[in-house]
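Here the structure comes first, spelled out in structure tokens, and everything after it is commentary.
Every protein chain of the complex appears in place save one, which is left out.
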Amino acid sequence: MENNKKLKENISIFTKRKQTFTLAFLGVIVLFGLASFITNFNVIEGFESIPKAVVWIATNLVPNEKSWSRLPNILSKLIETALLSVAVTVCAGICAFFFSLLGTRATRINPWIGRIVRFIAAFFRNVPDVVWAMLLLFSFGQNILTGFFALFFTTFGMLTRTFIETIDEVSSQCVEALTATGSNYIQTVFQGIVPSAMSEIVTWVLFMIETNIRSSTLIGVLTATGIGYIFDLYYKRLDYGAASLVVISIVVLVIGIELISNQIRKVIM
Amino acid sequence: MSEIIISSPAPMELDLHKYMHKDRSGKIKIAAKSKSSIAIRLTILVLFVLTVYAFISFDYKNINFAQSVAATWENVKVLFGQPRLTYNSFGGAMHALLVTFSLGVLSTIFGAILAFFGALLCAKNIANPAVSNVIKSLVAFIRAVPTILWVLIFTVAAGLGSVAAVVGLTFHSAAYLIKAYSESIEEMDQGTIEALRASGANFWQIVFQAIFPASLSYMTAWTFLRFEINFTNAIAVGAAAGAGGIGYDLYMAGSFYFDLHELGFITYVVVIAVILLEMLATKIKAKVR
Partner (left out) sequence: MPILEFQNVSKIYNGSTRALSEVSFSINEGEFVSIIGPSGSGKSTILRCINRLVDASQGVIRFDGHDILKANKNELRTIRTKTGMIFQHYNLVERLSVIENVLHGRLGHKSTLGGMLGIYSEEEKENAFAILAKLGLTEQAYKRCDELSGGQKQRVGIARSIMQSPRLILCDEPIASLDPSSSKVIMDHLANINDTMKITCVVNLHQVDVVMKYSKRIIGITSGHIVYDGPPEKLTKEKIYEIYQSNEGDLITDVG
């Protein structure tokens, strides 16, 4: 009797789960159909395009002799982009660190300021960098600073949120203890929070540098600056050889940075 | 653990110096000797030097900084203070938002399907190591190419339109999700897989009876996270590659009509949409867990 009841319960859970699966599956199919309809996306065309595109890439998107002469120009833009990403992330990281101190449970001055800080961080995180880029294009023109500030705002928002979470996770206990010894706010920050949270903070900064290299390519296409611009330029001139060289150089840079930051992460954690 | 409590420290004085590490000037050191703190300091130092060098090396083209900042501030006030539509109707903006949303949906669905099979070939605990390495390198390569470049490349290779945008966005989604899915498969209890293998289950039975149910909640969470990213990417790609949707409207307002009011309105639409999506994703993730 007892067993029977259990069995029935099990079966009902099983069928219920099956139902949820079916429902979710149908939901995804409906969503897919609607999305295809709205965007005029043709699945068959989509699938057909991939082998065509691969063939096209393999035949056209390879560096040729002429494109190697463009290498110095490409490399100088690549270095500029890498330095831009580092500078943006470091500046945004420093600002975000001090700003996040006002937002963590352990170090905020009062809960209201904490809430305002979180709201400001969410605002900067959610306004797309594309908008900043467009806005800054009005006042800064086609300047490296346009890209700098566009990336700065989003990075600042992202890092503020992650730093608040990190600091709350690693250092609320030691903040209490240092406060109890009579240490003041600044001492507590530098003797308690900085050593506890620094490895996580560095890890996040390295991650954002990598992300910003990719983002700055996009901003570059949009604002006609940096590596994104020269890709767009070569591409529109149908100089696919040089364009491919740009892609390859970005890949090498991003993978290089990823490998370095993985090594650093292993040592510091 | 047993120790004697020493009540008078006096006789210890001399011995204590034996335990102290001193620097060249004879001062007692206090920091722990750890690789980690050296690496952190070195990393920070290098990043600072690079930042300073970056600011020195940039070509500012004699820009008047103060003037530009002041102008930016004026523009920010117009953008966020006086949003207004002129070239677009509200309905048009909503339709554009829907298009961007749909681009995000399509690339997430394709990305998830590709990534599921990719992850099976990539997860260390079930895949062939050689195949796994090949997939991992491929994923690293795809991720290293910025999304916008994939879309631009496919625009020429497959023609302008939603196909290029979806395929371009799918590339990155798939690569991202392969990494995430395979990590959640790798976290799975090895015993379950072994038990099923011992009972004679074949590969696909193991996949659908053990792996899929066990990692479903993680995979769903990652997929929604990726959907949020795809949505923002679809905006960016729409603006930079003319792939349509609300991103394209942003680009038109900013770079064609030069209308800050319009740009402001569309920005609000985008920000509200992103925040709503984030809230929805949090809810769904909580339900799945």
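Chains: A and B, in written order; residue numbering restarts at 1 for each.
We take it that a residue touches a chain if its C-beta (ideal position, glycine included) is under 8 Å from a C-beta of that chain, and two chains touch if they have at least 3 such contacts.
Note that this is a predicted model, so its numbers are computed, not measured.
Chemist: For the chain left out of this view, which of A:N42, A:N60, A:N73 or A:Q191 touches it?
Modeler: A:Q191
Chemist: Touching the missing chain, which residues of chain A?
Modeler: 171, 173-174, 176-184, 186-192, 195-196, 198-199
Chemist: Please give every residue of chain B in contact with the chain that is not shown.
Modeler: Where chain B meets the chain not shown: residues 1-7, 9, 12-13, 15-16, 19-21, 27-34, 36-37.
Note that only the chains that are shown with their structure count from here on.
Chemist: Once you find the CA centre of chain A and the CA centre of chain B, what distance in Å lies between them?
Modeler: It comes to 4 Å between the two C-alpha centres.
Chemist: If you look only at chain A, which of its residues touch chain B in the complex?
Modeler: 28, 31-32, 34-36, 38-42, 45-46, 49-50, 52-53, 56-57, 61, 80, 83-84, 86-87, 90-91, 122-123, 126-131, 134-141, 143-145, 149, 198-199, 202, 205-206, 213-215, 217-218, 221-222, 228, 231-232, 235, 247, 250-251, 254-255, 258, 264, 267-269
Chemist: Along chain B, where are the residues that touch chain A in the complex?
Modeler: Where chain B meets chain A, its residues are 35-36, 39-40, 43-44, 47-48, 50-51, 53-55, 57-61, 63, 65, 68-69, 71-72, 75-76, 79, 98-99, 101-103, 105-106, 109, 140-141, 143-149, 152-154, 156-159, 161-167, 232, 235-236, 239-241, 244, 247, 250-251, 253-255, 258, 260, 263, 267, 270-271, 274-275, 278.
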